[in-house]
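Every protein chain but one is kept in place in this view of the complex.
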Amino acid sequence: MTWTWFHRLGSPPHVYRLARLLTPWFAWPAGALIVVALYGGLVLAPPDYQQGDGFRIIYMHAPAAWMSLMVYTTMAVAAAVGLIWRMKVAHAVAASCAPIGASFTFAALATGSLWGQPMWGTWWEWDPRLTSELILLFLYLGYMGLRGAIEDTQRADRASAVLAVVGVVNVPIIHYSVTWWNSLHQAPSVMRLGKPTLSSAMLWPLLTMLLGFTLYFVAVLLVRLRAEILGRERSASWVREMLAT
Amino acid sequence: MREFLGMGGYAAFVWPAYAVTLGVALLNVVWARRALSRALTAARRRLAAGGGDA
Partner (left out) sequence: MPELTQPALAAGAPDPAVGGATGEGASVLEAARLVLLRDLTLAFRRSGQLVQPLAFFAIVTTLFPLAISPELARLREIAAGVIWVAALLASLLALESLFRDDSYDGALEQYVLSGQPLTGLMFAKTAAHWLLTGLPLALMAPLAALSLGAPAASLPGILAAVAIGTVALSLIGSIGAALTLGLRRSGVLLALLTLPLSLPVLIFGARASELAIHGAPYAAPLELLAALAVLGVTLAPLASAAAVRISLE
């Protein structure tokens, strides 16, 4: 009985309507939180003892890195649900996640590099965090490449789902081995993408930003999901009825 | 104000970082909405052409 909500999520028209309804409830709070966090991070937070105002990049780098990982995990979970319960909608969710995650992985790499230059003196360092982000980007590109190469939607869904699940299992292994590799050739700790010790005045904008971007992700996902569902449902009668009204 | 823009000397790194990330965020919104409107247009066109249930 309590599972009916789950099974209704398998119905494309239901999910479509739900997505349309919920989007503003995520979009507006997301925008507000991000604006507040921007003010808190750029204006209110005091400069760092070691990194001065440079540390403020964290308010962009951390959310980007967080997004890259969270979106990949969401994609893999949706893919697994689609494989196990054979739900088309779950596969549509996974497909919608990929471009969002890939673009934020790119942003994480760019902001990581911009943070590194004044701190390390070089535009790139093979530090474990940046290297892992780079590999994550490759995982996203592989996923999108596989989807694009398969014409049949069902095979594309299921093949990329297997890839996503295999990938997500690998992420901790990759991260561990990259960290291990990096520690072998350890340079002084200034090499690490420096996390300044955060006072509470610095911390709350960060947490607010992370929450804001999480809500933002849901909002963007819901919009993409609607587009994805429409593309898959093509000539279904519910689409006809919905468009007629 | 100038101090704010100067970011204690780190302006050349901080502002591009904000530009990239917020730019990506904006791009995703535009991208998603464009995808949706294109999907709706395509669906409407199919309906007008007389497409029913396959």
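Letters A and B mark the chains in the order given here, with residues in each chain numbered from 1 onward.
Keep this in mind: a residue touches a chain if its C-beta (ideal position, glycine included) is under 8 Å from a C-beta of that chain, and two chains touch if they have at least 3 such contacts.
In this text, all values refer to a predicted model and were calculated from it rather than measured experimentally.
Asker: For the unseen chain, which displayed partners does it touch in the full complex?
Answerer: The undisplayed chain, in the complete complex, is in contact with A.
Asker: Which of A:P63, A:G167 or A:P205 touches the chain that is not shown?
Answerer: A:G167
Asker: Out of A:L9, A:I150, A:L198 or A:L211, which residue would touch the omitted chain in the full complex?
Answerer: A:I150
Asker: Of A:V178, A:M202 or A:V239, which sits in contact with the chain we cannot see?
Answerer: A:V178
Asker: What chain A residues would touch the chain not displayed?
Answerer: Touch set of chain A with respect to the missing chain: 83, 135, 138-139, 141-142, 145-146, 149-150, 154-155, 158-159, 162-163, 165-167, 169-170, 173-174, 176-178, 180-181, 184.
Please note the rule applied: only the chains that are shown with their structure count from here on.
Asker: Need the CA-centroid distance for the pair chain A / chain B, whole Å please.
Answerer: Chain centroid spacing, chain A to chain B, equals 15 Å.
Asker: Along chain A, where are the residues that touch chain B in the complex?
Answerer: Against chain B, chain A makes touches at 42-43, 47, 52-54, 56-57, 60-61, 63-64, 99-100, 103-104, 106-107, 110-111, 114-115, 117-118, 213, 216, 220, 223-224, 226-228, 230-231, 234-237, 239-240, 243-244.
Asker: Using the touch definition from the top, list the residues of chain B that touch chain A in their complex.
Answerer: 4, 7-10, 13-14, 16-18, 20-22, 24-25, 27-29, 31-33, 35-36, 38-40, 42-44, 46-47, 51-54
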